[in-house]
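With one protein chain held back, the other chains of the complex are shown just where they sit.
Coming up: chain A.
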Amino acid sequence: MATKRSIFSILVFFLMTTAVAFAQKKITVTGTVNEPGMGPIPGATVIIQGTSIGCVTDFEGKYSLESPADGVLEFRFIGMETKVVPVGGKTVIDVDMESNTVAMDEVVVVGYGTQSRRTVTASISTVRADAIKDIPAASVDQALQGRATGISIINPSGEVGQAPIVRIRGVGSITSGTQPLYIVDGMPIQTGNLSYGGNVNALADINPSDILSMEVLKDAAAAAMYGSRAANGVILITTKKGSSEKTKVSYDGWFGVTTRSKFFDVMNAQEYVDFKNQAVRNRYGTDEMSLTEGYTSPYGNKAFNMWQLSDGSYVDSDWKSAAFQTGLQHNHTVSVQGGSEKTQFYLSGNYTDQKGMVKGDKYNRLGTNASVSSQATEWLKVGANVNASTSQTKYTDRSRKGGTFATEGFTRMAIINPPNVPIYNEDGTPYLGEGGYLGMSPNTVKNGYTNPAALLTYGSGVQSEITRILTSVFADISPIEGLTLRTQYGIDHSRVEDNIFNTAMMFGDTENGHAANYAAKSTQATWTNTATYTFSLDEHHFDILAGIESFEKKLDRWGAARDILLDDKYEVFQGPFATISADGNAISESSLLSYLGRVNYDYQARYMLSVNFRRDGYSALSKDHRWGNFGGASAAWRISSEKFFEPLSKVITDLKIKGSWGIVGNTNVADYASKSYYSNGYYGDNGSYLLGQIADSKNLKWESSTKYDVGFSAQLLNNITVDFDYYKTVSSDLILNVPVSPSKGIPNNYITTNAGKMNNTGIELNIGADIIKTNDFTWNSSFNITTTNNKVTKLADGIDQLVSGSSTETTNITVPGKSIGQLYVYPTGGIDRETGRRIFYGKDGTKVLLMYEKDGRFFTEDGQPYAESDIEPVICGNTLPTFYGGWTNNFRYKDFDLSILFQYSGGNYIYNGTTATNSDMRYWNNTTDVLENYWTPERKDAKYAYPIYGDNYSNGSAKPISDWVEKGDYLRLKNISLGYTFSTKKWPKKLGISSLRVYAQAQNLLVITGYSGLDPEALTNNTNANLRGGTDKNTLPQAKVYTFGMNVTF
C-alpha cells in the first residue's frame, strides 16, 4: 500500500514538474467571441490546447487569459463548431464561431466510446436534443419519428404513454423481438412494456429534457460492439452532463391540450332506429316484431324504438362524448448544470402530468436526474449518474393493450353504442341495463356492450405505478498518456405495481367484480471494464479498445386475483371479495458474458479502417451453442483529401466513401428457451407434475445477421451535406417457434429452434442544407428517406406458412418469398349491382353471393349453395412500410424561429377492420357513410350491402374481407413549432436571465392520406406487430397536441 502511494506521488510530482516546464514565456491574450450576424457569444469556453487551463467568455463574449506565446487556443460552445487558433505571439484574438448544423467535426457517441464524425466508418444517425426540444413526448422514442434515416417509429395509437414500434432497417427476426437495444450512458436498459397487467413504455422513465443526444447504430460496423444484442440495431442515449462553465439554471416547461385528430360520424337516434328497422324488414318482412322471443318492449311495437324522456324529448346520445375528452397536459423540468475544471455536475427535476384524449387516460411522472464527475487526480476520474423516477399510468379503456375487440374498448363503444340509449339516467347516474350491459333498452335485442361513463364512474381500470432507478458509477484511470482504463457498474432497477379493477356494478352475471394486483421487481446489472489506448505514429492514428462485460437480468413477480365483490362501494383489491387466488407469479433470470475489442485506425483522416470483435455467452441458449462470435470490419476513404480531387474541391468540400461488413446476433428469446421441464400444478387437493416445455436443448443457438453497408458522406459547397447508404442484412438461424402437428401433443404446439432466414435491403438518403443564411434570416432544411425491402426466405423445414392474427380472427400470413406478416383475408369483389349482395370468391374462382338470411349463407349466382369452407383467405398485401422518412425545416427570422417536421411512410397495406365495425348489421350503430352508401335498387354503385338485420358477414365482422384492404401511404405534418427568443443580452444583468425563449407547438395537425380509416399509422396488434401487423380494428387515431412552452436559463 505504502509503495503504491509513493509511486503515485512520484507520478504526480513528475506531471507537475512537466506542467511547470511548459509554463514558460506566457503572454496575456484577450479577445471577443462572436457568431456572425448574431453578436457575441457569452459562456463560450476558451482553453489552451493540451492543458486544462482556460476561461469562459463573459456577457459581451470577451475573454482574457494567460497563454504560452506559442500555445494554441481552442474555442468551444455547444452548437458551434470548435475553432482552433494558434496564438503565435498575438495578444488580441477575435474569433467568429459558426453554428454546426453542417457538422462534419462533431463528436459522435459510438459503442464504448466516442469518435469524431470525420473518421467514422460506420453508419450512425445522430439526433440532438435541440431537434426534439419542443416535442411534447412522454418518451424519447416517440420523438425520433421522421428525424433520422434508417429508423421507423410507429405509434400504434394515440393512447398516452404507449410504447411505439421501433424498427431499424426493417425487421430482422420473425418471432424474437425486433426492438433495438437501448444503451443509456453506456448501460443497457429495459425496453418495451414494463408492466404485466397494464401497458407502460419503459423508456418513458427517462425525461426527454435530460437527453443530450441519441445515436442510432445501424450497420455492423457500428453495432457489432454490442454483438449478440445488435441485430435490431442499437440506440445510444447520452444524457446531459455538467460543464466547467458558469453554473446555469434552466427551466423548460410546457402546458398543452390533447384531442383526437379525427373520428367517424355515426347515425343519430332517429337514423339508427329507422335504419335498423329497415334491416329488420328486409330480413323478416316486418319491423313490428321482437327480436327476442317472448320479449315485448315497453318503448314501442317495433324491433327498434325511440326512447322518450319525461320532458317529452327523445334520447339521442353522442357516445363519443362519453369516451373522449380534451386532455390537459403539462411538463416541467428544472436543471442545474455547472462545475469547475475538476468537478462537473448536472442535476434536474422533472414533473409531467398528462391526461389523454380518452377519458380515464392518465400519466404522470416525477423524476430526478443527477450526474457528477470529478477529476480526482491527474490519473483518476470518477463519476456517477442517477436517474430516479416514479410514475403512474392509469386507464380504463381496455382496447389499449391490443384488445380492441374488448367489449370495454372505448373506440368501439364510441362507434357502435346505440344512440337511442342514454349515457346518463335522468338523475345523472350512468345508465346501465340488465346485468351491467346496455341490455334491451328501447330495443328488442340484448346489447352486450356497456357504457364507458359507467366504467369510469364505478372505478374500472388499470393502474400501474413504477419506481425506476437507472444508476451507474464509473472510474477512469489513465496511468499513461493515451491509455484509459474504465470500469462502469450500472443497474436498471424497476419496481412495478399493477392494480386492475373491474367494478361489481357491471357484468354482474359473469364477474361480480374482479381485482388483480401484481408486484414485479426487475433488475438488470451491467459491469463493464474496458481499456482504451489511443496513440499516433506520425499521422497514423490508432484507437484500440479491449473489454469485458457481464450482464445479469432478473425478474421476480408475484400477484393475486380476487373475485366476487360483496359491496360495490369498494373499488380496491383490498375490498371484501369472496375469493383470492395466486396470479401472475414468475421468477426468471438470464446472464450474458462478453469479451470485446476494437481497433480504429486512420491515416490523416483520409484512410480509415475499423475492426471490431465480440464474443458473447448467453445463459438462455443450449449449453453447447451458447457462445457466439460477432464482429465486423469497415473502411472509409476520404477521397476529397486526395490530390486528384482538388479540381472538384470547390464544389465537393468533403467526400468520404465507406463500406462495412459484420455479423451480429439477437438475444430476444425466453430466458429458459433451451430447457425442457415439468411444471407444477394441482389435481384436486394433491400436487401434480405436468409436461411443461419441450425444448431443443441440444441445438438452440444464436440468431445471426450478416450486415453489409456501402455509402458515402459528402459536403457540397460547404453548406449541403449528403449521406447515402445502401444496406443489406441477411439474417439466418432465426429462432422460430416451429409449429409441430398439434396431434404430437408437444406443449404449446411448437419447439423453439433455429430455422428461419430473412433478408432486408434498402437505401438511406439524408440531405441537409443551409438554404439561406443571412444575419436576419436563416433557413435550413433536412430531408431523409429510407427504403426497406424485407423478404422472408425460409421458415422451417416442412413449414411453408405462419398464419397469425388476433385471438378472434386471422388476418396475416408469413410465407417465404414475401415480406413478413402479409395481409391474409377473404377475397371479395364489392357489392353485386343487381342483388346488392357482397361478392365473395371461392377458391376455384367462383363468384359467390352472401345471403346472410338464408341457410347456408353462400350461393353461386344461379342460386346453388356454396360451401363456406371453399372460400379461403388470400394474400392481400405487405404490412411493412417500404419507404419512410421525414423532412425538417428550420427557419429563423431575427428573434423568431419556426420549425416544421413532415413525416411520411408508405408502400404498405392496411386491413381497415374498423369499417367492419362501422357497418355491422347487428344492433350496432353504423356510420353515416353506411347510410349514404348502402345498396338500394336506386343506388347500385354501393359500398355496403343491402342491409339485412344480423348480417355480420357482408361487412367483414365474421371474416375479414379484401374489400377493406387499403393502401397505407401518408404524409403527416408531425410537428410545427414557433418560438421567440428574447434579446436577453440587452436585459439588465441583475435579472440574471441569460436566455429566454417561448414557443407554441402543434403535433399531428394534418395527415394527407388515401386511407379512409382514422389513422394510417394505427396498429391494432401492437404486441408481435411484425407477424400480425397492418390491421386497424377500432384503433384510436393519433392525438393532436397543442402546447405552449418556455425555456429559460439563468
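By our rule, a residue touches a chain if its C-beta (ideal position, glycine included) is under 8 Å from a C-beta of that chain, and two chains touch if they have at least 3 such contacts; residues count from 1.
By definition in this document, contacts and distances are computed from a predicted model.
Novice: With one chain of the assembly withheld, which option in "Dipeptide ABC transporter ATP-binding protein", "Sensory box/GGDEF family protein", "RagB/SusD family nutrient uptake outer membrane protein" or "Iron complex transport system permease protein" matches that chain's UniProt protein name?
Specialist: UniProt protein name of the non-displayed chain: "RagB/SusD family nutrient uptake outer membrane protein".
Novice: Would you mind spotting which of A:G50, A:P86, A:G448 or A:G1010 touches the chain that isn't drawn?
Specialist: A:G448
Novice: Out of A:Y677, A:F777 or A:W987, point to the residue that touches the absent chain in the complete complex.
Specialist: Residue touching the absent chain, from the options given: A:Y677.
Novice: Using the definition of touch stated at the top, determine which of A:Q49, A:S591 or A:N789 touches the missing chain.
Specialist: Hidden-chain contact among the options goes to A:S591.
Novice: Based on the whole complex, identify which of A:N749, A:S995 or A:N1024 touches the chain you can't see.
Specialist: Missing-chain contact among the listed residues: A:N749.
Novice: Counting contacts across the full complex, list the positions on chain A that touch the omitted chain.
Specialist: 293, 435, 446, 448, 479-480, 483, 485, 487, 509-510, 512, 527, 529, 531, 533, 535, 544, 546-550, 552, 563-564, 578-579, 581, 585-591, 593, 595, 617-620, 626, 671-672, 675-694, 696, 738-747, 749, 751, 753, 796-799, 801, 803, 808, 810, 855, 867-869
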